[in-house]
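Below you'll find the structure, written out as structure tokens, and then a few comments.
One protein chain omitted, others in place.
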Amino acid sequence: MPRTGVFICHCGTNIAGTVDIDKTVEASRNFPGVVHADEYRYLCSEMGQDIITKAIKENDLDRVVVGTCSPRMHENTFRKAAAEAGLNPYLLEVANIREHCSWVHKDMEEATPKAIALLRAAAAKAALNEALEAPRLDVEKRALVIGGGIAGIQAALDIAEAGYEVDIVEKDPSIGGRMAQLEKTFPTLDCSACILTPKMVEAAQHPNINLLTYSEVDEVKGFVGQFDVKIRQKARYVDPVKCTGCGICWEKCPSKAPSEFEMGLSKRKSIYVPFAQAVPMVPVIDRDSCLYFRKGRCQICEKECPPQAIDYEQQDEIIERRYGAIVVATGFDQLDPTIYGEYGYGQHPDILTGLEFERIFNASGPTGGKVVKLSDGKPPKKVVFIQCIGSRDKARGMNYCSKICCMYTAKQAILLKEKVPDAKSYVFYIDVRTGGKGYEEFQRRAAEEHDVAYMRGQVGKIFPEDDHLVVRGIDSLTNRNIEIKADMVVLAAATVARGDAPELGRLVGINSDSYHFFNEAHPKLKPVETHTAGIFIAGACQAPKDIPETVSQASAAAVKAIGLLSKEKLQGEACTAEVIQSDCSGCLNCEAICPYTAITPVEIEERYKDGVLKRTVAEVNPALCQGCGSCAVTCRSGSINLKGFSNDQIMAEVDAICLQR
Amino acid sequence: MSAALNETAGGWEPLIVSFCCNWCSYAGGDLAGTSRMSYPVNVKVIRVPCSGRMNPMFVLRAFQRGADGVLVAGCHPGDCHYTSGNYQSRRRLSAFKRLVEFAGFEPERFEVRWISSSEGDKFAEEMTSITEKIKALGPNRKMRDARWQSVTSKV
Amino acid sequence: MTTETGKSRLIEDMKMHSGQDPNGCYQCGKCSAACPVSAALDLKPHQVLRYLQMGLENELAESKTPWVCASCFTCAARCPRDIDLARVMEGLRLSILRNRGGNKFGPAELTPEQLEKLPQQALVSGFRKYNK
Partner (left out) sequence: MAERNVESVNKVREAVSQDLLGGRIDLLLGWEKGHYWWQSRPLFARSEADLEKLAWDSFCAVNLSRYLLEELKDHDKVGVLVKGCDARAFNRLLQDNMVRREQVILYGLPCPGMLDYNRLVEKAGGAPLEITEENGRVIIKVGSGEQEAQRDDLLLDKCKDCRYPDPAVYDQLLFSPQGEKEVTERFKTVEELEEMSAEERFGYWEKELSRCLRCYACRQACPFCSCRECFVEQENPRWQGRAYQPSENFMFHLVRAYHGTGRCIDCGECERSCPVDIPLQELNRKLIKDINELYGDYEAGLDPEQEPPLLTYRPDDPAAFSEK
């Protein structure tokens, strides 16, 4: 019979407030196998853990049940305390009498019997716990960064600096991401390319960093320390080794297509690099618009290319590599404001989103840096900025605040004043949110020194009239309706998750919230980790954020990855499946459904009458098994069992929990 | 026999056993706790690593031991920490639910729900709704193991 | 006139009739910006929501806005907080009507013969509307 010790935590008043601690301790004394019961105000504290360690030694307990908060919170803390007393940590069981009892049931009369029932179940399970050892797994000393924007580049640089190999997988032909599309960055107004390009070059030249551009992740298998990843390197039809980036091919190329980098505002050639400072400076051929691939004609690029780097026969290449850690930094998209008919986006060339307006400022942008109306090429006199397009909108948009729009609108208003001195800016806002370092001062400069009229209120309707746009808004401070005959309207559209984020999440094995932003392991304490060990997230793919925050998250994710890669061995999952080979009939249904291919057939010999019988049975590789337990259910005879959540333990829990109301 | 039922002073109170998957639904329950939501005390949660770990025999065992309702909660398809646990349990528990209904259990007795770790409110809602439905249905006598109840109610 | 819990009777009635909760509004003013009859309103729609939030029932009772509102739903279609302002205005109109002048009549004022002849349904809805 096990010698079980039950320890109940007050958790200050969190538990003691609605659960009668003394009655629970008394009731615990007569659970089967319980020889010691105690309670303390804060069991997770130093003092509390000492009480447990001391009690284990004094009463030579071989099982411990702790009635406290959720096992997801402090199971490890108490397991360490048990280990200190020389008890195998897996002989300890936690009963969740806080989140699942005292916090959700206000009446002590009701909450106490429930707490007792939960403790009885935990004691019944603990009695059947076995001492377990977590397998030690080796760690592949290489990291994978998915996404080549500033987040991916920064994370890769930090990991590479720590001496580990890093592969960056970037979907576009060049790294740089969203930041490459910006003209200036707030709050310092320094030129985006000037601070980004050196980082891109540094990443390209860093010996430990391997750039896989124009590539996508096809498949991720395995688990922390041993991720087996298939990367599809799409065919560029240009040999990166030979190509010198001289640019003759995209000069001579006759056919054009809308440029994704310029948000479709201008065209690019069929063989192209997305922007002038592209890294690597190797073009790709866009099959859909290239005359050769569409009609088998032209081939000018092949003829004109000095180093003969064009190769039309190039095929997609699948690279298979193993990684110890993965950082997902896939960035964000901007909401398409066509869902708001009242703003008329998409029906008039002078109604733009913030990112499109940013391109107009850019020297290599569609208007060569001259700020002019796309309709008639004249400089705008009146520009209206409208905030919260799709953000803070429960009805048709995103219910969250996109955090960066107030700042980039102020920045664009300042840039407009510098480029077109007699232009007048109006900003319709609900609340200006500029909380970062130096942000408020920057925004006030826009309002005070650059003559930007901030109007507190939304815009209800925009429609073209003669050669300008009528903007109908309101100033809710004076309660006056306002009508502006604007030359140009800039919509601060919401930051939204990438369209393919759910797909990538499912592929990599991390889940996302209802807006498809990836879920962090803990909003406050683990912002860059995910629920899947070994996979970290950084930047706008986790939630809207600005560059400073993105860079700090990137470095945080890098440190988490480095912490993982620096380990000699990793502790694997202790609660793994195990086959009782004498019972196993060899049907191998378990092998068919195991998501981690951790189960393999093996030949065994058994005594049978006077001879020996050879037969096949299943065998679990504890290093691969992640403990999901699906095999234990598909096995009809229960010959494969999951340690830590075994059949008899769960049956004992059901019996105990149904016993006392 | 009726004394052995879950009789309490205020009249019959249903017993609901809920198997929650550790990564999503159990965490959803934790969130319901941290957000101080409330749901009936009749529900008692047993943590399993994944809804794929749910052996239908645990459900029948609960009914035998006097449970009036069983709720299995797992991650939304596509969110499973083990990639395919809930895909498999969706088929298994769908077939099993139809079988127990065929054997005479009311559909409300055994239910399955997908509850994510960010749906604390849904967790509380589902626990409240199953308790009310079972309260309306009345105690479950089907598959109740009379011997076990009378033996143990003295303890 | 406030209810026992110190809330304004007019506003509570409005909420009950319209099923809309004015607290959802964060005063972005988009309704007033788009309202076609905004010029003719003494209180712009977003102001009506603010007065409801502040409980200024007398100003609401005197305001012309609920009666000028043409229920064209331009505001409701645009509200980012999903508040149906058209129903708010309708609720406001109903509660203003019903609270004006307090009790019209109750069961005590009716003679037995009248109670005899009048259809039950009319009596009950009458009491509900005009008997506060």
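Order as written gives the chain letters A, B and C; numbering starts at 1 within each chain.
Everything that follows uses one rule, which is that a residue touches a chain if its C-beta (ideal position, glycine included) is under 8 Å from a C-beta of that chain, and two chains touch if they have at least 3 such contacts.
These numbers come from a predicted model, not from an experiment.
Trainee: In the complete complex, the chain left out here touches which of the visible ones?
Mentor: Touch partners of the hidden chain, whole complex considered, are A, B.
Trainee: Sort through B:53, B:81 or B:144 and give me the one touching the missing partner chain.
Mentor: B:144
Trainee: For the chain that's not shown, point to the residue among B:53, B:81 or B:113 touching it.
Mentor: That would be B:113, which touches the missing chain.
Trainee: Just to verify: which one of B:64, B:116 or B:131 makes contact with the chain not shown?
Mentor: Only one listed residue reaches the unshown chain, and that is B:64.
Trainee: Across the whole complex, list the residues on chain A that are touched by the chain not included here.
Mentor: Answer for chain A: residues 582-589, 592-593, 608, 613, 616, 634, 636-639, 647-648, 651-652 touch the chain left out.
Trainee: Which positions on chain B touch the chain that was left off?
Mentor: Output for chain B: 56-57, 60-61, 63-64, 77-78, 84, 87-88, 90-107, 111-114, 142-147.
One rule holds in what follows: only the chains that are shown with their structure count from here on.
Trainee: Could you work out how far the Cα centre of chain B sits from that of chain C, in whole Å?
Mentor: Inter-chain centre distance comes to 45 Å.
Trainee: Report the inter-chain centroid distance for chain A and chain C in whole angstrom, where each centroid is the mean of the CA atoms.
Mentor: Averaging C-alpha atoms per chain gives centres 47 Å apart.
Trainee: Where the centres are mean C-alpha positions, what is the separation of chain A from chain B, in Å?
Mentor: Roughly 32 Å, centre to centre.
Trainee: Two or more other chains touching the same residue: where does that happen in chain A?
Mentor: Within chain A, no residue contacts more than one other chain.
Trainee: So in the complex, which bits of chain A are touching chain C?
Mentor: Per the touch definition, chain A meets chain C at residues 342, 388, 392-397, 430, 456-461, 472-476, 479, 481-482.
Trainee: For chain C, which residues are in contact with chain A within the complex?
Mentor: 26-35, 38-39, 44, 46-47, 74, 78-82
Trainee: Residue numbers of chain B touching chain A in their complex, please.
Mentor: Against chain A, chain B makes touches at 6, 8, 13, 15, 17, 22-23, 26-27, 29-30, 32-34, 36-39, 41, 44-50, 52-58, 61-62, 65-67, 75, 78-79, 81-85, 88-89, 92, 116-118, 124, 152, 155.
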